[in-house]
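All protein chains but one are shown in place.
Chain nomenclature is as follows: A and B, assigned in order of appearance, with residue numbering initiated at 1 for each chain independently.
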């Protein structure tokens, strides 16, 4: 399915993958991520395996399994139609149980997707991501950039996220004011 | 050409589409949108059907047919080489006939494109979009995010936009200051 090639002295070139697989992965994310943006959390998590993990680095927040993830997301994802909460950080929002996306439409922007198939049919997918937040008045702000590494697996012919590792480009991301007014 | 699949309890998975179709659609937008950014409005509209519609929600501005669209765009799209107009909103720009993109290079950024072919060969294409504006001095600002639904049809082998529905993520988008100084 793929072979890793290398140039004489440089970093190994990425594998050649089939165009059908590339497009399937694009459509997978185009299905998955709008469910998160629409706060359809249970449907979003239907695109994850039951034993999925989600981890943030640096800092170490890690969620194991759909049940834990659903609980965390239900508490944090809020409601775009509600008023915005006071300025807070990701860390404080967790400590004080604040739905820090209240009053915001958030959208994920991905780029530079690199797909690396393994022999067992799973896919390592690496991309960079930035989250935009649009408030009711139309003000746009951005969360710090990240690099994400997903492991996608296939079950009964469909792709599912088995693990997601989000590495933040700012070491202090969890203490940044998340929803600047 | 496509079948909609569903997981046991979740939202239906997107259709499998051919990689060739995917790439054709990407190249279509890579042709269409730079014409708008370059203010080559008549050539931009050559990628729309004569009976095209463009609608903005919430608010209800709707343009029917190429002639109406060209008139509106010619009045509003302005000239990157001119000085920037005073701060205004989309609503006021229409009411007072202001070319509110004067002095700005605007670029559209699309992501999360989901392509759904219908039996008649037309394509429903959904994506999120954000517009960047770069002024002469290099300052960058962003318009509020949107979700766009296009209907593409095929005529003599080529794709054309038949309708474009732009749903803004901010209910008050039309009153937001469009060109902050």
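Observations
We adopt the following convention: a contact is a pair of C-beta atoms (placed from the backbone, for glycine too) under 8 Å apart; a residue touches a chain by one contact, two chains touch by 3 or more.
Keep in mind that this is a model prediction, so the values were computed, not measured.
Screening B:19, B:99, B:148 or B:166 for touch with the missing chain picks out B:19.
By the touch rule set out above, subunit A reaches the unshown chain at residues 5, 7, 9-11, 13-20, 22-23, 109, 111-115, 126-128, 130, 142-145, 168-173, 175-176.
Residue-level contact of subunit B with the missing chain is found at 18-20, 22-24, 26-31, 33-35, 40, 42-43, 46-47, 105, 107-111, 132, 134-140, 158.
Methods note: only the chains that are shown with their structure count from here on.
Separating the centre of subunit A from that of subunit B, both taken as means of CA atoms, is a distance of 25 Å.
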